[in-house]
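Note that one protein chain of the assembly has been removed; the remaining protein chains are unaltered in position.
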Amino acid sequence: MAGNTLGNIFRVTTWGESHGDAIGCVIDGCPAGIRLSRQHIKSELDRDVPYPLLTRRVEENNFQILSGVFEGYTIGTPISIIVRNSNVESEKYKKIMHTPRPGHADLTYRMKYGHIDWRGGSRASGRTWVSTIAAGAVAKRICLLKKIAIKSTMLELGGVKVDNNNLEQIIEKLAEQSKRDSDTTGGIIEIQIQNLPSGLGAPAFNRFQADLGHAILNIPGIKTFELGDGLDSARMRASEFNDPIVTQGGSVTTSSNRAGGVLGGITYGPPVVFRFAVKPTPSILIAQKSVDLRTMKNTKMATEGRFDANYTPRVLVVAEAVSAIVCADHLMLSGYVPQDSIIPRKDRLRYDFMNRRA
Amino acid sequence: MAGNTLGNIFRVTTWGESHGDAIGCVIDGCPAGIRLSRQHIKSELDRDVPYPLLTRRVEENNFQILSGVFEGYTIGTPISIIVRNSNVESEKYKKIMHTPRPGHADLTYRMKYGHIDWRGGSRASGRTWVSTIAAGAVAKRICLLKKIAIKSTMLELGGVKVDNNNLEQIIEKLAEQSKRDSDTTGGIIEIQIQNLPSGLGAPAFNRFQADLGHAILNIPGIKTFELGDGLDSARMRASEFNDPIVTQGGSVTTSSNRAGGVLGGITYGPPVVFRFAVKPTPSILIAQKSVDLRTMKNTKMATEGRFDANYTPRVLVVAEAVSAIVCADHLMLSGYVPQDSIIPRKDRLRYDFMNRRA
Amino acid sequence: MAGNTLGNIFRVTTWGESHGDAIGCVIDGCPAGIRLSRQHIKSELDRDVPYPLLTRRVEENNFQILSGVFEGYTIGTPISIIVRNSNVESEKYKKIMHTPRPGHADLTYRMKYGHIDWRGGSRASGRTWVSTIAAGAVAKRICLLKKIAIKSTMLELGGVKVDNNNLEQIIEKLAEQSKRDSDTTGGIIEIQIQNLPSGLGAPAFNRFQADLGHAILNIPGIKTFELGDGLDSARMRASEFNDPIVTQGGSVTTSSNRAGGVLGGITYGPPVVFRFAVKPTPSILIAQKSVDLRTMKNTKMATEGRFDANYTPRVLVVAEAVSAIVCADHLMLSGYVPQDSIIPRKDRLRYDFMNRRA
Partner (left out) sequence: MAGNTLGNIFRVTTWGESHGDAIGCVIDGCPAGIRLSRQHIKSELDRDVPYPLLTRRVEENNFQILSGVFEGYTIGTPISIIVRNSNVESEKYKKIMHTPRPGHADLTYRMKYGHIDWRGGSRASGRTWVSTIAAGAVAKRICLLKKIAIKSTMLELGGVKVDNNNLEQIIEKLAEQSKRDSDTTGGIIEIQIQNLPSGLGAPAFNRFQADLGHAILNIPGIKTFELGDGLDSARMRASEFNDPIVTQGGSVTTSSNRAGGVLGGITYGPPVVFRFAVKPTPSILIAQKSVDLRTMKNTKMATEGRFDANYTPRVLVVAEAVSAIVCADHLMLSGYVPQDSIIPRKDRLRYDFMNRRA
């Protein structure tokens, strides 16, 4: 089965295994005339490892934009981005190729595919989300044209509430703890999408939050999605939970945002707010129960590859990327065609017959 | 934009407004030779209102299977099911057509579409999920052939934990309370999908839980999705959260199921377990803040239409339906073609040349 | 497998068998605010049998619009149209249920599905294109807003060239001949799509002509598609075949239209012109070779059901319908959102906040 494409009109297909030659993405459906430079991609990829203290595999993301961009602007054809893999240590995985790592996809890949690439997590590796980040960088360019802003925050790390002053300390502590205990921790992330135009989303099976939830739940390590005050809603009465409808600056909106920015699956102005938990990185140095698939005997195994003490900060970047992709796709599903007016006059070739364009 | 179709190969398209002539669904991609009777659909539709005490609009679901079935078995063509609307009280909605109901889609439909059907919630009404239940009944037939069982439970109703002995009492109490206070409550549902074959789901953007989450988050009133012990995962260490891999009955599985039945987005045997909150029915008799859209003045309004004191029990039925649709679709995406061997020999026309079939 | 949907954004799903209770379609993705009355559908359905002389089964198309339209305008939700079957003579088919009719789908349906509805051609019957005509009527409303005109002509009937003066005579003659010989004939149709905006179509796998060709080749009885002077192109030199590029009325176009209105798969102003052959109606009263599938013995059979002496005039109406669907879909793929300005002021509810719409 296929299953590596996200989006309906703005379509991102990612490819690549953790220890293969390269990983990458093809973005089909990006309109022509959007300014897009190497730097736009690079600045997002550089965020891939925000806290090196928490991460063992750090590599420069050596990437190329191979198509779809000419003289600094998109040309409407598929944008192909490739990121070379390097700094791989495949040998370590040879020893554990017959003992699937708990919490990993090793077991299920074998069940589904029979023949697998056993090196470094293959397509299930966190490494592969670099492709998604690159595609998200392109989606963010489109979001920017509508002034859509995607703001993400870590609410919790390793069970500790994050506030403005203690983030660096928590990270140091978690890194230390992880090193000491050979164990890992998780966290909670909140994202706010601001300045969304109203009218995005469709009533039945493309509710805006459902497409967002789908994208978020496809990120490795994410098992929850909560829109607005969703969890509390189960214990509130409608008179408490319903957001009152009011006028504001000549427009209609709600005075609270418990619903999380959508009504009936459709946006209407307030920020779309959602939250999700990040599980602890599954790879740990502690011996865990597994099975030797050759002998079908129970055994113990410890991961030797590199791992992240806590990958919440990295998940945050991927979550922003998929959120941007969902926004770009829904903008275009709603008939929004990003304007090419940002192309400087001298660079454009606009003729009178263009007026006949659809 | 389109947006009324669920599924990739087993595709369900629903249509219809709450106070229109009828609602219905078209199921495209159901293989031939599946036994399907009126009764299979009816027995699911009859579950639509499990506790009439909690529901004001109760109507017999007067439905017809119009195509795709012949002499009790599917024939591989689209199955069209129509359910006539009746017992509608549209007049009540006329008075509030310019004052959008808080917690409803009234406001956003107007923003998105400009021209709307203001009667009874239109396409956003809970009424429309009857189409989804009908489609789910067909999907359950396919699930049954693989012995997949979808078990749902209400964990909480109106903030009260449900156990085996107190359900009827809670319902009575909530109905009473709602009548007294003119207010409504929500709940929490858990679903277990048992006997799923391993290998369903795809690594990148069709993870089994993401497609499930997408389906669940498209149900009116649902704003959360949690797979396995997802929420706890943020505060656990990997050594606690990872499910140990063990042998069992000659096969490989895990000794716990915190991950909720998937690894890397792919099923492997244990039940897929998930939970979600149901918000309180938004329609209440209490006056709430709204805006008169003609004058753009703040005002107050109370819903006069009928509403449910708590629609958790009804959401449960819809949630089972969409879960069955996701399972049927993923079965078929994985190349599973339901066998037509259930057709009695005498009803079949199987000739030697059939062996040439793909 | 699914396979009953046409279009990407403007999506038409048809359903129904020839001798079932009803046939119909669901149109998902039609924007809100398009004027749509019963009469718009009826006037197209009334064209279904343009020359009763050529057709045996004539029935009034007793249809209903069940959803998606309110007070004469679309509301953005799926439009469900149902057409009741009547005037069916199923008994005649019982006798031939084991001897597949040559030129029909009887044999292949049995091979693919095993269990089939053997009455009247089932889903392969020409009857089922009534659903497509109804959907095309909606697509034509969108085309009209962009002044796109779809003009079709019969170039040949039964091997005789049609000109303005001889059409009625040819039809009479073919009807007579068919009655006398118990045989049927075919024809050739040309369609011109005028006033298409430039820029429709996409370079690689959604070339405008490929999507058109796909739609046309899905009509029962059609096995060819030719764009512009396509057949001649194989025997011409580029200097003859290339359409010279010239200015015209301040715009750029070509002075001839051998390419048939597209370059690189994209429209640019000139009409899109294409042609296709219609095969003779396969049902005839002459005994033909077939096989008794119970005994697997060679035998002879003659169709007893009603049939058309020549169904070219009816195919023309279906071909217009699918052409309109492809145009509406490509318009919307290119970001064209049909304006709702045709809604009379008094019927609209447009508020200031609408300006915030995407």
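Order of writing sets the chain letters: A, B and C. Residues in each chain are counted from 1.
Everything below uses one rule, namely that contacts are C-beta pairs under 8 Å (C-beta built on N, C-alpha and C of every residue); 3 or more make two chains touch, one makes a residue touch a chain.
Everything numeric in this text was worked out from a predicted model, so none of it was measured.
**Student:** If I consider the whole complex, including the chain that's not displayed, which of C:Gly120, C:Gly228 or C:Pro271 touches that chain?
**Tutor:** Residue touching the chain left out of view: C:Gly228.
**Student:** One chain is left out of this view; which of C:Gln64, C:Ser152, C:Gln194 or C:Asn242 touches it in the full complex?
**Tutor:** Residue touching the absent chain, from the options given: C:Asn242.
**Student:** Contact with the hidden chain only, please: which chain B residues?
**Tutor:** 9, 31, 77, 146, 197-200, 203, 250-252, 269, 331-337, 351-353, 356-358
**Student:** Suppose we count only contacts with the excluded chain; which residues of chain A make the list?
**Tutor:** 1-5, 9-11, 13-17, 20-24, 26, 28-29, 32-33, 64, 66-68, 70-71, 73-80, 82, 98, 110-117, 122-123, 293, 296, 340, 343, 347-354, 356-357
**Student:** Spell out, residue by residue, where the missing chain touches chain C.
**Tutor:** Contacting residues on chain C, toward the hidden partner: 1-6, 14, 100, 102-109, 111-112, 123-124, 128, 156, 158-159, 181, 183-188, 198-199, 201-207, 209-211, 213-215, 217-218, 220, 223-228, 230-231, 233-239, 241-247, 250, 252, 254-255, 259-260, 262-268, 277-284, 286, 288-291, 293, 296-298, 333-335.
Going forward, only the chains that are shown with their structure count from here on.
**Student:** Same or different, please, for the chain A to chain B contact, judged on whether over half of the interface numbers appear on both copies.
**Tutor:** Both copies touch with mostly the same residues.
**Student:** Most central chain by CA mean?
**Tutor:** Minimum centroid-to-centroid distance belongs to B.
**Student:** In angstrom, rounded to a whole number, how far apart do the mean CA points of chain A and chain C lie?
**Tutor:** Distance between chain centres: 42 Å.
**Student:** Rounded to the nearest whole Å, what is the centre-to-centre distance of chain A and chain B, using the mean of the C-alpha atoms as each centre?
**Tutor:** Those two chain centres are 27 Å apart.
**Student:** Could you say which residues in chain C touch two or more other chains, in rising order?
**Tutor:** 9, 77, 351-353, 356-357
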